[in-house]
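Complex shown without one protein chain; remaining protein chains in place.
Order as written gives the chain letters A, B and C; numbering starts at 1 within each chain.
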Amino acid sequence: MTKKRTGVFVCHCGNNIAATVDVARVAKEMSAEETVVYSQDYVYMCSDPGQNAVIQAIKDNQLDSVVVSCCSPSLHEKTFRDNATRAGISGFTCEIANIREQCAWVHKDRDVGTEKAIKISRSAVRRAGRNQSLEPIAVPVTRRVMVIGGGIAGIQASLDMANAGLEVLLVEKQATLGGHMLQLSETFPTLDCSQCILSPKMVEVSRHPKITVMTYCEVQEVSGSVGNFKAKILKKPTFVDPEKCKICDDCTQVCPVVVPNEYELGLTARRAIYIPYAQAIPASYTLDEDACLGLNPIRCGKCKDVCEAEAINYDMRPETVVEEVGAIVVATGFDLYGQENLGEYGYGKVEDVLDGLQFERLCSASGATSGHVLRPSDHKVPKDVVFIQCAGSRDPAQHCAYCSKICCMYTAKHASLYKHHVPDGRAYVFYIDIRSGGKGYEEFVQRTMEEDGAIYLRGRVSKLYRHNDKIKVLGTDTLTGQNVEIDADMVVLALAMQPSKGTADAAKVLKIGRDKDGFLAEAHPKLKPVESVTAGIFLAGAAQGPKDIPETVAQAGAAAAKVIALLSQATLSHAPTVARVRRSHCTGCEMCVTACPYHAIRLENGKAVVNEVLCEGCGSCTATCLRAAIEVKNATQMQVFEMIEACLA
Amino acid sequence: MEKILDKQRLDDWIAALTDWEAFAPAVEDGVWAFRPVVGAARLDHPNTKQPPKGFAFPQREVFFSFEQIKGEAPRLTQKLPDSKHRVVFGVRPCDARGTVRMDRVFADHVDDVYYQSRRNNMAYVGLACNKPPSAHCFCLSVGGSPVSSDGLDVLMTDLGDRYFLAAITETGKSLMTTAGDLLKMPAAADRKQAASVHAEAVAQPQRAINNPDGAPARLKASFKSPLWEELAQACIGCGICTFLCPTCHCFDINDEVTGSAPLKGNRVRTWDNCQFPDFTMHTSGHNPRPTVGARLRQRVCHKFQYFHENFGMHQCTGCGRCISDCPVGIDIVHVVNKVTEHAG
Amino acid sequence: MIDVQSIRDAARDLLAKGEVRAVIGYQRGSRGMLAEPVTITDPEQADELVWDATCFHNLALYLVEDRKALAHAQRTPNLPIAIVAKGCDARAIVVLMQEHYFKREDVYIIGVSCEGGGVLVEYKLARLLNGAQALSAVIDGAELVVTTLAGEVRLPASEVMADRCLECREPFPKEHNVVFGEDQTSRQLVAPFTALARFEALSEADRWAYWCRQFERCIRCFACRSVCPMCYCDECVVDSITFPVAPETTAEEKANRIRWIERSAVRSENITYHMTRAMHLAGRCIDCGECERVCPVNIPLRLLNNKMEREAREHFGYEPGASIGGPSLVASFRDDDPGQFIR
Partner (left out) sequence: MSEEEQAYEPKIVAFLCKWCSSAGSDLAGVSRIQYPANATPITVPCSGSISPLYILSAFNKGADGVLLSGCHIGDCHYIEGNYLARRKIYLIKELLEMVGVEPDRFRMSWVSAAEGAKYAQVVKDFVADLKPLGPQNKLKADRT
C-alpha cells in the first residue's frame, strides 16, 4: 500500500477554539504524523477563503485524505467533504476532528485543552490514514409502487401516488376493495355514512389509469431491495369474468349452497357464488371454491347454466404473476381481537353478545336488518343494551397491554346510534377511562351522554350470563362503589384492535419487523413513523398500530409522500460506508445475519453477502462477528484500534 | 571434587551463595516451576513442568528498542540481558543434557549474544533421578542416564538424609568451595552408597526407543511414509510438546510497536513452535507443512535426524514431557519406534 | 453401564453397510490406560474402540478438523461421518450446527450417556491409588472400577471425576442418531456453577491476585483454543498474521493485521487473549472443560467460561447447545435484558 498523503487543517474558529487550544501547536504536532504531508491552521476554516485553502492544498500537495480539526461534524462535515470532492478526491476520505464542542468549549485550561485537541486530531488522522476512497452507491429505480391492502389506507395511498404520476399496483386479498371501513355504518364524530365517503374513492381507484387493482390476490414472495423489488403475486380464481358479469344476481338465486356471510360478520348468509356487497369493486361475482359443490356441471353447474352473460368459467386456475416495483406500501389493516379469547364475556356462548363490527352491520341501512337495530336471536328491538369498552385492551395480564385507541369513540358512536334508532331504549356503557383526544371527539362523547342519554358506568363487567331471554350483566360502578346488575337484551363488546392476519403474513413475506404486539414496526418511533426498517417499504394504517380513519388517511398520505419523494429520482444514492465481507474469513455462522437490524446480510454458498443498498453501516455485524470477517468501510476495526492508540499515546 | 551435604544444610549453602540469585523447584497451583528461593528449598519434586531452558533462552527477549522521528534515520538501542549470576538447583539430568544441545545451537555459526550472555552467567546444580520422575522417562535410550552429569556444574545425589555432591565444572567447584565448612568430605561408605544408588537408578525400568542409533537413517528413508498422518491423526496443533521441551529452540522475531509519532517500539524474540499451523505459513498463502502429519514429522525428524546430522547427537533427552502432557496421547517413543520399524 | 461391544457393533455396522465414511471414537493409546481419539474407516478397526472414564476428549473437534480437511481438498462427501459423543460433545455438535459449520445430515451421532458418572481426573485417581498403577478405569453407576496390578479397586466415582462432570447438567446426548446408556440427566452430584460461586465469593483483590498468578503462568501454547471445537476459526483474532489467504486477499490485508495482542507471553497479553476467548465463547461454550484439562500450567479456564455461561443462563435465558435453530447469544437480545448497570 502506498502511504497516505493526508492534509490537516486546524481551525481557530475565531477565538472559539483558539482561546483554549494552541491551534498552531496542534498543526505542528500533526505534521509529525507518518501520513501527514501538509498541515496548517487558519482563523475560519469554513469561510470561503478557508475552504478554498483546503481545495488548493489538496491540489498542490496531491493530498488523498483530509482532516479538519474544527467544530462538530454535524455542522461542517458535509462542507469539507464537498470541498474534497471539488478538489477531485473522494469526500469520504475527509474526517472531522471535533475540537470545539468536544474540547475548546468545555475546557478552560489551555494546556489541557491543547493536549486533548492533539489527541482528538491525531485520532482523526489515524482514521483518515485508513479511509478508502468511496463513491456513493447509485441504484436505478423502478417507478412503480405496490400497495398491499385495499382498505381506506391502501386506497388513499394509491390515489395520492397515482395522482403524482406513479404507476400503482393495489393488491387486495378479499374479493372487493374497501376493508373494514366498508362495514361501518356511520363514522364518528360527524356521523356521516361510511360507505358514502368511501365508495367514491373506491370508484376513483378502479377508474384511475395509473392504478391496477388486483383483488382476490395475495403477495407470496418479495425479493430485491429498495428501488427494485420483485413481487410474486397469486391471483386466486374467482371463476367469474368481471368483464362479462352483468351483476344480474341470477346466479345466487339458483345456487344451492348457503354459508355465513363474512361481510355481514355471519349475521346473514350468502351463497357459494356471491358479491360481497352491492357496490363491490370490482363489480363482479366470486365463486367461493371451498363452498361450491364442485365446479363441475355434473355435480351442480346451476349458476353456469343460468348465466346469460356466460361470465362463469369453471376452468379458471390460480395464476402467479411477477411484478417489479420500486417501493411497497403495507396497508394490511387490523382484525378485531380474537373473540374466542374473551370467554368471560360469553362471546360465542351467550346469544346476543356482539362485537363492534356486528353492531355496525345492525345499524347499517345496507345491513341484514336494513338499518333496524334488532337483536339477532329473536329479531326483537333490544331495549337495554350494554356496551363494554376495553374488551381485550389495556389488560396486560390476560389480553392486550395496549389501548386500542378508537373504542371509546366508536362505543360512544354506537350508543348514540342506538339511541337514535331506539329512542326509548337504554344504553349502558362500561368504561375504564374515556379517551377522546381528537377534533370534535370530546364534544361527541359529551353529546352522547347528555343529549342522547347514554348511561356511562365507570367500571368493569365481572360476569354476564343468559337469564331467561335476558343477559344478566354484573359489574361495579367504581365511582359510586355500587354493584350494578343489568338485565340486558344485547351486549356489544368494544373488542381490541389487533394486527390482521394479513399483517402477520405480509411481515413474513416482506421480512419487516413487528413490535411486541404484532403491529408492523416503524423504522424509528418518532422520526420515521411511516417507514419500515427495510428501505423502500412503508407503512400505512392500522397495520402499524390502532388508529382511526382520519389518522389512517393522514398516514397513508404520508407514506405516499415518502414513496413519491423516493421514486422522484432516476437513481437512488446510498452512502457507501457499508459493510464488507472478507470471504476468506467468513465461516457462514450467520451471527451477522441475525444481528443485522436491516436484513441486509444473507448467506450465499455458505458465506455472508451484504446487500449494500439495505445496509446502513451501523456496524452491529462487526461487533458480533467473532473473526472480523465483516466490517463497515471507513469505520473498520483497524481504524478504531489506531484511534484507541492515538487517544492513549 | 566430591562432598557430602547434610539435607538440613541445603538452605545454608544457598544462603552462602551471596553472589548468586538462586532458583529451585516450587509448586504453585499444582505446577512445578523453578522459582527464586524464598525460605527453604526442597528438592523433592518429580520434574518441573517446564525445563530450565528459559533461563538462557527466555520465552520473550527484547533485542533492542527503536525510535524513528519522521524524516530521520531510526535510532536503535540494544538491550542486553543483565549480568546477574543465577544458579538453578534441582535440575534433572535430562534437562541438563538439553542445555548442552541449546548451547550447540546458539553457538553454531554465530554466537547468539543474548543467549550467550545469559548462559555464561548460569550455573546448574543437578539432582540425579533415583527413580524415574515420570512414567514416560526414556533418557537411557537417547544416550542419557538418570545420573548423567552432562551439562551440569554440580551433580547432587540423594542419599536419604544427605546429598552426595560432585563438582563437574570449575563453576561447580567454586559453588561448592563457597559453601566452606557446610560441605564435608565424603566417607568411603558415602561413595559406595552413591555408586549403588546410581547403579539402581540406571537399572530402573524405562520406556525405550528401540533403535536410537538407526533412527536418523531410518527416518530419512521414511519421509514419505503414510504413518506420519496416521500417527498425527489426533494432533490438535497446540504448542505443549515443544514449549515444554528442553531442547526446542525455534523462535520468531517481531517488532512490538508502542507508538507511531514518533515510531517507536522493541524488536522482540519470542518462542515459536513448529506444531502451530502458521509456523511455516508463507505470505503467498502456501504452507509447505499443511497437515498435522507434516508437522509431527518435522518435530520428530528434527530431533532424531536433522539435529543428529548437524551435531552428531539426538535433540531429545528423554524427559517425556511431550508424552505426558500431550492432550491427545501423541507419544514420541511410539512414533519413533513405529516409523523406524516400518522404514523403507 | 454401557457395554463397549455395543458401540463397536454400531460402528462396525455403519462402516460395513456403507452408511458412514468414518467413525470418530476412542481407542487405547500407547500411554497406559488413557484413551485417545481415533478415526476409523475400516469395519475391522471397530474392535479397537473403547469407552471408559478416560474418554476425556471432546471429539467434536475432529468433526471440525474433518470439515477443514474436506474444504482444503475441495471435496464434498456423500456420506456422513459418525462420531461417538458424550452429553457435552453432543452439545458442542449442536452449536456447530447452529453456526452452520456442517449440517445435521452430515453427522451420525453415536451418543453415549455418562450415566451416573463422567470422566476422571488423573491426579485425583493417583492420589486415591496411593502409588498403584491403574491399568483401566470404567465407571459403573456411582463407582469407578479401577484395575491395578494388584487387582480391582472400586472407588466412589464422585471422588475421581472431573469437576465439569460433577457439575454437569446434561450427561446425556440429547441430539443423537443412536444412543447407548441410560439418561440420568436428573442426577445431582454437585450443583452447577459451584466452583464459580466459590471463586466469586473472594474479594476483588483476592480475585485479581489469583488471576494475576494464573495469567503470569500462561505460556501461550494455545492448547486451550486448539482443543476447543468452538475455536474453529482458521485465523484467531489475536494472531497477528493473516492465515487464510484467498486470491482476493490484498497485500495490505496481509501486512496490516490488527495486533490486538503481541506474541510475547506476558501477563497483559495473556489476559487479553483469555478474556477475548471467553467473550468469543459466550453462548457457545458447552462446558466440556477440555481447555482446562489440557492446560499444561493448570489455569482454571472453566471459571471464565462458566461465568459467561451462568450470566447467559440467568440473565438472558440462554442455554448453549440447546437448539440447532435458535439465534446466537450475542447476535440477539430480549427487551428485558439487564440494563441496570448502564447510567
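Points to keep in mind about this one:
We adopt the following convention: a residue touches a chain if its C-beta (ideal position, glycine included) is under 8 Å from a C-beta of that chain, and two chains touch if they have at least 3 such contacts.
A quick note: this is a predicted structure, and the numbers were derived from the prediction, not measured.
For the omitted chain, the shown partners it touches in the full complex are A, B, C. Of the candidate positions A:120, A:155, A:231 or A:388, contact with the unshown chain belongs to A:120. One of B:68, B:116, B:193 or B:258 touches the chain omitted from the figure, and that residue is B:258.
Interface note for the absent chain: among A:106, A:365 or A:474, the touching residue is A:106. Touch with the hidden chain on the side of chain A covers residues 72-74, 98, 100-109, 112-113, 115-116, 119-120, 123, 513, 521, 523-525, 533, 595, 597-598, 616-620, 622-624, 632, 635, 637, 640-641, 643-645, 647-648.
Hidden from this view is one chain, which touches chain B at 62, 256, 258, 265-266. Listed here are the chain C residues that touch the chain not shown: 200, 204-212, 237, 260-262, 266-269, 271-272, 275-276, 278-279, 282, 303-304, 307-308, 311-312, 315-316, 329-333, 335, 337-339, 341-343.
Keep this in mind: only the chains that are shown with their structure count from here on.
A complete topology is adopted by the chain contact network, contact being made between every pair of chains.
Here the two chains linked by the largest count of contacting C-beta pairs are B-C. When every chain is reduced to the mean of its CA atoms, the largest separation from chain B belongs to A.
Distance from each chain's C-alpha mean to the overall C-alpha mean is smallest for C.
Rounded to whole angstrom units, the spacing between the C-alpha centres of chain A and chain B is 70. Separating the centre of chain A from that of chain C, both taken as means of CA atoms, is a distance of 46 Å. Averaging C-alpha coordinates per chain places the centre of chain B 31 Å away from that of chain C. Across the assembly, chain A contributes no residue in contact with two or more other chains. Those residues of chain C in touch with two or more other chains are numbered 244-246, 249. Chain contact summary for the complex, chain B toward chain A: residues 69-70, 259-263. On the chain C side of its complex with chain B, the touching residues are 29-32, 34-39, 57, 61-62, 72, 123, 133, 213-214, 217, 219-223, 226-227, 239-241, 243-246, 249, 254, 259, 262-266, 290, 293-294, 296-298. Of all residues in chain A, only 1, 516, 582-585, 587-592, 594-595, 603, 606, 624, 626-628, 637-638, 641 touch chain C in the complex they form.
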